[in-house]
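Up next, chain A:
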Amino acid sequence: MQPIFEVRNLKRAFGGLAVTNDVSLSMAPGDRVALIGPNGAGKTTFVNLVTGNLKPDAGAVLIGGEEVTRIDAIGRVRRGLVRSFQVTRLFAEMTPAEHVALAVLQRSGRAGRLFGNFLGMPDVMAEVEDLLGKLGLSELMHRPVSEIAYGQQRLLELAVALALKPKVLLLDEPAAGVPQSDTGRIEQALADLPADLAVLMIEHDMDLVFRFARRVIVLAAGAIIFDGSPTDVTKDPRVREAYLGSYANASHAA
Partner candidate 1 sequence: MTMTTTNAMIAAPPARRRYGAGDLVGLAVILLVAVIGYVLFPNNLALLTRIIAAALLVLSLDLVTGYCGVATLGHAALFGAGAYAAGIVSAHYGINDPLAMLAFGIVAGAVAGLVCGVVILRAHGLPQLVLSIALIHLFHELANKASSFTGGSDGLSGIAPSALLGLYEFDLWGRTAYVFGVALLAIVFMLLRLVVRSPFGMLCRGIKEDPIRIRSMGASPKIALTKMYVISGAVAGVGGALNAISTQVVGLDSLSFTMSAESLVMLVLGGTGSLFGALTGTVVFMFFEDVVSAANPFHWLTMVGALLIAVVLFAPKGIYGTAAALVTRRREAP
Partner candidate 2 sequence: MQTVLSIAIDALAYGMVLFVISIGLSVTMGLMRVVNLAHGAFAMIGGYIASYAARDLGLGYGFAVLLAVFGTIIIAVPIERLLYRRIYGAPELTQVLMTIGITFCIIGIANYVFGPTLKTVPLPSALQGSVDLGFRAIATHRIFAIVCGFAVAAALWYAIEKTAFGVKLRASVDNAAMAAALGVRTEIVYAVSFAVAVGLAAFGGVVGAELLPVEPYYALRYMVTFLVVVSVGGAGSIPGALIACLLLGAIDTTGRYLMPEFGEFFFYLAVIAIICVFPRGLAGRAKG
């Protein structure tokens, strides 16, 4: 199958220090990949390079076979590369319905409209109700986000990303900071993600990684040192060497 998302020999250095060093990876529709690595491995830089918030020194990024290396972050979103944020970045004074509606309207090219209201647009409302319903947020639809619990905000974060109908979804620690009692909900939502969506999840919580991912990529010192199945990752000597103590910490951190 043709890869939906590809990174080829991506390089970026800060003042001589290679933070992303010749990284290549390829994902097909439906892939569930986890990107892990010790602190300082260059995960954040990698995400910024891929989303277009940072320019690479060399290499290429492709979405659906189209090279987007020279296209800015907004253009990449429009081509189907959507990210969620590690810390929720929602609009505190807006409601979940408004969040999802804004994403739906933006996707369908109607976010610039000067008239009408999404509450009166049946197709938008149908999608808003469907998405929020699936994530169990129907009850809170019209409450300001500042009034809803953190775990639910993380679910809304996911809903906004999904409303953009991505082809590739970058999840930045989707369960970070969520109390234990709510993680089940988020894991369920992750399990229910559309089957043809390619998902790249950056995560510290190894339990979640093992339950979610069918493929694990390990980044250390800016380079990929492992790319394979979850069952093999802990046996790999280089991974063990890269992690050592920090792996044990990370597995308990979340």
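Selection rule: all candidates are chains of the complex that A comes from, given by their letters.
In this section, contacts are C-beta pairs under 8 Å (C-beta built on N, C-alpha and C of every residue); 3 or more make two chains touch, one makes a residue touch a chain; residues count from 1.
Owing to the predicted nature of the structure, the values given are computational and were not obtained by experimental measurement.
**Student:** Quickly now, which of 1 or 2 touches chain A in the complex? Give its number.
**Tutor:** Candidate 1 is the one in contact with chain A.
**Student:** Sort out for me which residues of chain A touch candidate 1 in the complex.
**Tutor:** The contact residues of chain A facing candidate 1 are 51, 73-74, 77-78, 82-83, 85, 89-95, 97-98, 101-103, 105-107, 110-120, 142, 144, 160, 164.
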